[in-house]
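I have a structure here, written as structure tokens, and I will follow up with some questions on it.
A single protein chain has been omitted from the complex, and every remaining protein chain is retained in its original position.
In order of appearance the chains are A and B, and numbering begins at 1 in each one.
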Amino acid sequence: MALSEMHAEAVAGIVDRVATRYKRDPVNMLQILREVQEACDWLPPEAIDRLQTVLGVPRTKIEGVAGFYSFLYTEPRGKYRILFSDNIIDRMAGSQPLIERLCENLWIEPGKTSEDGLVSVDVTSCTGMCDQGPALLVNNRAITRLTATRIDEIAELVRNKTPLSEWPADFFKVEDHVRMADIMLGSTMQPGDGLRAARERTPSDGYMASNMRSWREGLPSGISGPSAMLDEIKRANLRGRGGAGFATGLKWEACRNAQMKPGQQRFVVCNADEGEPGTFKDRVLLTAHADLVFEGMTVAAYTIGARRGFLYLRGEYHYLLEPLNAILERRRKENMLGNDILGIPGADFEIEIHLGAGAYVCGEESALIESLEGKRGTPRNRPPFPVTNGYLDQPTIVNNVETFAAAALIALNGGDWYAAIGTKHSAGTKILSVSGDCERPGVYEYPFGVSIRQVLEDCGAKDTQAVQVSGPSGICVGVDEFDRTIGFEDIPTAGAFMMFDQTRDMFEVARNFVHFFQHESCGFCTPCRVGTSLLKNLMDKLHNGHGSPYDFAEIEKLNQLLQAMSHCGLGHTACNPVLDTIAKFRPAYDQRMEHDEFKPAFDLDRALSEARQMTRRDDPGAHITGHNVALGEEA
Amino acid sequence: MNAPVKKKLKVATTSLAGCFGCHMSFLDIDERLFTLLEHIEFDRSPLTDIKEVHPECDIGIIEGGLCNAENVHVLRDFRKNCKILIAIGACAINGGLPAQRNHLPLSAILEEVYHTSPGLSNGLIPNDPELPLPLNQVHPLHEVVKIDYFIPGCPPSGDAIWKVLTDLLAGREPELGHGLMHYD
């Protein structure tokens, strides 16, 4: 047998094994591709050949999906695929010299695969390790606290082709860094407590299960069981923790009341695609309080009448998959998942974990659902909304990790207890992912209403010039605003809290964020697809010293266009970091406004470099400077 | 004494990486040129053979994109001396035909032309300092200097050119309606 045939056969074997485990259902395409790649290091054409057959889908569909996600490769990227987290916080911690060091060490260029096919080194969007950066991913496993020494060790391990399983365990250690705990991070709730409390809200003549519609619809709302639980969520005044702050009770109620066609069911989805740069609190919740999250999901299922749930875990947190699955397994054994949960007949609920593959846009709930369905993560046209037409066109709630954890606490302690914490319009607590220039980065849980200043004091921040709250899509807060507070009344946040001291260049912060949006734009709609690239080019133009007032006007116009015309929040907010920093840190921009008149975005003299090289000329006429050398006069 | 004559506007024209088709089209405004000449006088232009743009030129009309260093110098000279700069034709506006080379590395093009294909250069890439060096890529004018107005078309019709110039002379924002506006 020819080598290529053997290869094809081996690949087909891998594909068959993976696809069979996923029931050969194309809805699991993303999971199948991800696992095939784990076995093959990339997605060779032979794998796609075989997938076409076993899944019965056209090649275009497979390649369309594979091409969308940053962590899926249709070209070989090496046995070791190293991706440095490229958030501004990682950069501030010195990631760039480390990338150079590793590349020099391994004799490779960033972004390219080594000639022997052993290794590639590139950058990726924030991997959620800002409190212990610089960080990288090697074959989707996180390595934190990078130093020059550690980089040299990594190079050595790669050169020696040491299997990842034999790399020092200490490399892969991820700290929780819980610095300030309140009701959630300090919770001592035992698994099942919340569910039992929710069950107790059922009257004694119970035996009523959440998914028995006839039962539920027959009861007036607000007196028992699931509807009583819904009332608690509403009374708690719980709002979504993903940033937008939609009332959780309303969302659950809309899903609960959604009409279903025969054969349809409801779904509970936990959004653990924590992709907003600078955010890592869900990582900590899923590490230290996963039971709380799963309990919240189960409470939600009980409340809305769902039998299936998904946790959509960002690919960067791949290392959490095993421990999370172990917890799910334990919960099944303890009858907190599966059939007749805690003895309630008909109360059936299962949770599956799906992994993302490097696409920030999948944090948008409808894109997340598309991704769960094994498709490209393109945000849907809305309406209709997921609560009526979600996963597989069926009623679905999508909530943040922290929202579910809060729901579990509410199930146990009641809505009134929860509503009494925080402020009038922002009940409960908020976990902040604190990183950047401070002494104690980590997660901090506060009742809503805490001031920026308080957080800065608690984490030991000095000479702070700005705080980027809620990541690049959030807002940039300057010194005179430090008395503003975290909460839906003032500054809502998904949790990121990145600090920059007086030594930092806020222009470069904004430029980093703009690069992020450009990289993560899904490409579906014209304004965001092209506009984020234009914006990135304009910021690079300023960075490269070609800026003029013309470019500022262009940024302003692009911002209006993206806000008005974009398909989803990514495009709407892509200009935020620039606008905020222009408004608040104007000198950082003025420094870049080197010209009064319009200048080209590229260096004209450098544009002759190839011709100079080919002709071996270096006379004055072979250059273009600010002056018209050839004509002997000033331009 | 004669009544004060209204000062004629100075108009300069040139072709950079273009084919002079737009200039030909300019001539297609035919007898209206006489009317036009009541309002304008030509400065540097292939029509006059004046070599330098007058430092106080009113309108510069430029055909063709930027393919080499000399194109850049001429364009900058026009920008410096003309109050209003008009890019005329597809090449000036989006690089046009010359920009079809933009997806190829310049080195590959020079190799192909002077090394691989038979020719008169004896396999040498000309390196006379008199020759302007080609840019890595062809650029439309607006990517290098600020352009005030555009007359699209390959070439724009004489009527389109007439319309834009008369709009400008009348102080109107130039506009091309159906039939006059085309990119081909």
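Here is the rule we go by: a contact is a pair of C-beta atoms (placed from the backbone, for glycine too) under 8 Å apart; a residue touches a chain by one contact, two chains touch by 3 or more.
Simple rule for what comes next: contacts and distances are computed from a predicted model.
Enquirer: Consult the UniProt record of the chain that does not appear here and report its protein name from "(2Fe-2S)-binding protein", "Molybdenum transport system permease", "Aromatic ring-hydroxylating dioxygenase subunit alpha" or "Conserved domain protein".
Expert: Looking only at the record, the undisplayed chain corresponds to "(2Fe-2S)-binding protein".
Enquirer: For the chain left out of this view, which of A:R24, A:H177 or A:H519 touches it?
Expert: Spelled out, the listed residue whose C-beta touches the missing chain is A:H519.
Enquirer: In the complete assembly, which of A:G13, A:P58, A:G186 or A:G626 touches the absent chain?
Expert: A:P58
Enquirer: Looking beyond the chains shown, say which of A:A19, A:V36 or A:A66 touches the absent one.
Expert: A:A66
Enquirer: For review purposes, identify every residue of chain B that touches the missing chain, sorted by number.
Expert: Residue positions of chain B that touch the missing chain: 87, 90, 93-97, 99-100, 102-103, 137, 139-140, 142-143, 147, 149-152, 154, 174-176, 178-179, 181-184.
Enquirer: In the full complex, which residues of chain A touch the absent chain?
Expert: Given the touch definition above, chain A has residues 45, 48-49, 58-61, 63-64, 66-70, 359, 376, 381, 383, 518-527, 529-534, 537, 557, 560-561, 564-567, 601 touching the missing chain.
The rule we apply is simple: only the chains that are shown with their structure count from here on.
Enquirer: State, to the nearest whole Å, the distance from the C-alpha centre of chain A to the C-alpha centre of chain B.
Expert: Averaging C-alpha atoms per chain gives centres 49 Å apart.
Enquirer: Flag every residue of chain A that touches chain B in the complex, lowest number first.
Expert: Contacts found on chain A: 550, 597-598, 600-602, 604, 607-617, 619, 621-624, 628, 630-631, 635.
Enquirer: Mind listing the chain B positions that touch chain A in their complex?
Expert: 69-70, 72-73, 76-77, 80, 105-107, 110, 125-127, 129-130, 132-137, 139, 143-146
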